[in-house]
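Just passing along the structure, written as structure tokens.
Apart from one protein chain that is not included, each protein chain of the complex appears where it belongs.
After this line comes subunit A, so read on.
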Amino acid sequence: MRRLIILAITLLLALLPALNLAGLGVSDFVITVVGKWLCYAILALSIDLAWGYAGILSLGHGAFFALGGYAMGMHLMRLIGPRGVYGHPVLPDFMVFLGYQELPWFWWGFQSFPFAMLMALLIPGALAFLVGYLAFRSRITGVYLSILTQALTYALMLAFFRNDMGLGGNNGFTDFKELLGIALNTPLARALLFWSSLAALGGCLWLGTSIARSKLGRVLVGVRDAEARLRFLGYDTLQHKLFVFVLSAMMAGIAGALYVPQVGIINPSEFSPGNSLEAVVWVAFGGRGTLLGAVLGAFTVNGLKTWLTSVAPDLWLFVLGAVFVAVTLLLPRGLIGLLEKRR
């Protein structure tokens, strides 16, 4: 039953770009917006894997998302080539403007799509490994870890705002032209990105479910509820926490990489702590520790946001706060808990 519902929804979603391409009543706006939500759903899923299972509440997962986005952004910038405003054959516009003579070393390789995609995975993964190793080894858990991750994304935001970073400063990257030879402002590009996001969400959901159902999933639940006990059973919990945290950061990186070409811009505000907090609210709203709940939460909260910010933009933050309070008090198992109780 549950499988059938998921399959039906997936097919319905997959049909949207096809209808758009055929000119059958689905607007470009719908494709872009739902495509964005798909990326948010991957981000929510990645948070749920770390938080819902292993109890690692990261309040800075937006950083991994943004890093994945920047990796894709760098690739898209390199693809602009001589079509920039200044017409420089290699350097992106902002570098010409800032007086760069040559491409900084960390931009090397980003003209290659496979390399950029690898970096969208490896950079968030490496950062998560570093931060996770240092924090978990020192047994930093709970609220202290959450504050640490929050500080991490804030620090990255400040760093990326600087022009000397060589990553576009506060303007970030925009004016993208094409990806894999397809112009980005075409319905075909939008449809392909939408389908890629849907496939990536499906893949991540499959991966997450496979972990949750395995012994690893139960070990992670043990880490969440009684980590010390697990260590006396012979589990070196540092390894399990690092594994899930790095995997989760990589998923967030994929989400960011798919997000940037769809919205057409990436700038340091993606690192702002508020983004990470909002993503945690999606997971709490949908129901943590259920994976599917995280996806559901990302869609419903963002659906509500898109609708409310067009009808009554001033109300949105109040509604978000109220939703979070209401879910915490009334629906400890989130939306998915409510749906399952009904059945």
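Quick note on the criterion: contacts are C-beta pairs under 8 Å (C-beta built on N, C-alpha and C of every residue); 3 or more make two chains touch, one makes a residue touch a chain; residues count from 1.
What we mean here is this: contacts and distances are computed from a predicted model.
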For this session: Between "SusC/RagA family TonB-linked outer membrane protein", "Beta-ketoacyl synthase N-terminal-like domain-containing protein", "Urea ABC transporter ATP-binding protein UrtD" or "Menaquinol:cytochrome c reductase iron-sulfur subunit", choose the name on the UniProt record of the chain that's been left out.
Result: "Urea ABC transporter ATP-binding protein UrtD"
Seminar exercise, completed: Out of A:His88, A:Lys177 or A:Arg231, the sole contact with the unshown chain comes from A:Arg231
For this session: Give the residue, chosen from A:Ala199, A:Leu216, A:Leu277 or A:Leu304, that touches the chain omitted from the document.
Result: A:Leu216
Seminar exercise, completed: For subunit A, residues touching the missing partner are 210-211, 214-216, 218-219, 221-222, 224-226, 228-237, 239-240, 242-244
